[in-house]
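Complex shown without one protein chain; remaining protein chains in place.
Here is chain A:
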Amino acid sequence: MELNTPHQEWDLEIKPHDTVFNLHLKDVWNYRDLLWLLVRRDFVSFYKQTVLGPLWFFIQPIFTTIVFTFIFGNLAGISTDNIPKPLFYMAGTIAWNYFADCLTKTSTVFKDNANIFGKVYFPRLIMPLSIVFSNLVKFGVQFALFLIVFVYYLIQYHYFPENLEPGEKVEPNLLLLLFPVLIIFMAILGLGLGLIITALTTKYRDLAFVVTFGMQLLMYATPVIYPYAEALKKSYHLVVTLNPMTGLIETFRYGFTGGGQFYLWPFIYSIVASLVLFMIGLIIFNKVEKDFVDTV
């Protein structure tokens, strides 16, 4: 054995322990092509051998909006902050769905990819990221639908106000510009929580069951089918206030419609909470990914 090569530079060093904060982001960047190919795979395999293809992306929010409008708007008569009901519910639904999809899909990333993770190395973070981007494609399609509905009501509001119910208004404002930021933070929040859950489920499987119905319950703790203003009137509003999605969804809806008001502190809280959860998620995920293959 020659030991006279201490000067040799190594490209890669595999060691048992790495610092918690080494997130291998450079590695992720090197594999960016894989990220796009995975997004493409998800999209293509989604509509292959379906008759309606990408149209399915529309069907779900349309029907959810119709059902919500009927049940919560007309039957239950819950306030919509003077926003036309379909617009109100559709805004809530597509935003919530994006967040929920990011979360639920990333929360099973280890389980779903155990086989491929056990056979080949690539930065594991690529998988959850590809999920977020795949969902972004889906969200984009649904958002286009939302824009159509939005423009329709905008025209109604300005030219045919008699078609709207009394008091209903659609008044876009400057906060509309926050829209890209809101989408990024919904993704970050969903991803962060998803990463934490998937990391924990490699050891404690029970969590996987919690996610499915937990997400349903969480939706009711988020101003999707009711405005935040309504929740504030109740004694249990703290639950809604502490939910980081609240600030994001409220701001999203307010920017487009001007219904209700802009809640600054819940918004700032959402941003901070999302970032914190995302960092925690990244660190835990990064720690678990190293040897989860041995335990799964």
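What we mean here is this: contacts are C-beta pairs under 8 Å (C-beta built on N, C-alpha and C of every residue); 3 or more make two chains touch, one makes a residue touch a chain; residues count from 1.
By definition in this document, contacts and distances are computed from a predicted model.
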Taking the list "L-lactate dehydrogenase complex protein LldG", "Energy-coupling factor transporter transmembrane protein EcfT", "Histidine kinase superfamily protein" or "ATP-binding cassette domain-containing protein", the UniProt entry for the undisplayed chain gives the protein name "ATP-binding cassette domain-containing protein"
From A:Trp10, A:Tyr159 or A:Phe213, the answer for touching the chain not displayed is A:Trp10
Omitted-chain footprint on chain A covers residues 1-2, 5, 8-16, 31, 33-34, 37-38, 40-41, 44-45, 48-49, 115-122, 203-205, 290-291, 293-295
